[in-house]
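Up next, subunit A:
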Amino acid sequence: MKTESVLEKVFASGELAVTSECGPPRGAVPEKIIEKAKMLQGYVDAVNVTDNQTAMVRMSSFAACVFIRQLGMSPILQMVTRDRNRLAMQADILGAYSHGIDNILCLSGDHPHFGDHPMAANVHDIDSVQFVQMIRDMRDKGRFQGGDDILNPPKMYIGAAANPFADPFELRVARLAKKIKAGTDFIQTQCIYNLDKFEKWMEGVRDRGLHEKVKIMAGITPMKSVGMAKYMKNRVPGMDVPDEIIKRMAGVPKEKQPEEGIKISVEAIERLKAVEGVKGFHIMAIEWEEKVPEIAERAGLLPRPKIDL
Partner candidate 1 sequence: MENFEPTIVAFCCHYCAYTAADMAGSKRLCYPSNVKIIRVPCSGKVDAIHIMKALEMGADGVYVAGCLEGDCHFKSGNIDAAKRVAYIKKLLDEIGIGGERVEMILMSAGMGERFAQTAADMTEKIRKLGPNPVKSASLDKAPNAA
Partner candidate 2 sequence: MITAERKPMEELIECLRPYHRILLVGCNECVTVCSAGGRKEVGILSSALQMAFMKEGKTLEVKEITLERQCDPEYIEELVTHIDQAEAVMSMACGCGVQEIARRFKTKPVFPAVNTTFMGASERQGVWAERCQGCGECVLGLTGGVCPIARCSKRLLNGPCGGSTNGKCEVDPDMDCAWQLIWDRLKALGIEDRYEENIAAKDWRTGRGGGPRKIIREDLAK
């Protein structure tokens, strides 16, 4: 074991891991993040906290993770390279680890163009691959990126994102290989609607034995409405929503659409359980966290193993 992370332990036990995510509030309102996290408590192994998602300012992921940790849950600190340079990142990692946060997800981050501060300077001192490498060296070599020794190096369980649906498709397995080479322990994918394409990507992943080098968690986001389905299909870069899904959602009356969306998610989880190399599920129910327990239950993912923090 590289760390004391609950998530690592779940993977090691051979069970499918389950994670979910919370978006922090757009203000100094800790109650909101605590409320969301409590809905997930007991139904997931660890909880991601997003970092200024879609380049909109929110309470920092670090601060929100601290609140979640205080509830006795295991947070996954999401950090983007868009907003911080390597000094700030390493400092935050030391800080987070000191608060008992030992999972991190390394991301580039959505471009400020999409957010509420398009005028801000884009940092990108390092990219997500270099970020993974940096944390691995902090953990395994006990050294800062600049070379000096770290007092009590943070034993972070390192995650990264993968998007089998972004272009160019032919590069998406190679990109995973790059991230694994840099030191990624676990992967959370972009939410999956096009199961065929995902399975094709997994084939490529398995061909190279990559599924044994990293723990892949399939991303699942339940659709609330046909409007949401269309929005995600047309307006979100890197998202692949097949027409059948739109048709299914449109085929039921408005009040029944949320239920249909959950059904689709549960069916996806059932199908993905059978895909070799899928080691868990990352259920992202944006602003719909209360449905995660139901999805986990209907998909046969409960009960979660009891592992002490």
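These made the cut because all candidates are chains of the complex that A comes from, given by their letters.
One rule holds for everything that comes next: a contact is a pair of C-beta atoms (placed from the backbone, for glycine too) under 8 Å apart; a residue touches a chain by one contact, two chains touch by 3 or more; residues count from 1.
Quantities reported herein were computed from a predicted structural model and do not represent experimental measurements.
Put simply, of 1 or 2, the chain that touches subunit A in this complex is 2.
Put simply, subunit A touches candidate 2 in their complex at residues 81-82, 86, 108-111, 113-114, 122, 124-130, 133-134, 145, 161-163, 166-168, 171, 174-175, 177-178, 181-182, 190, 237-238.
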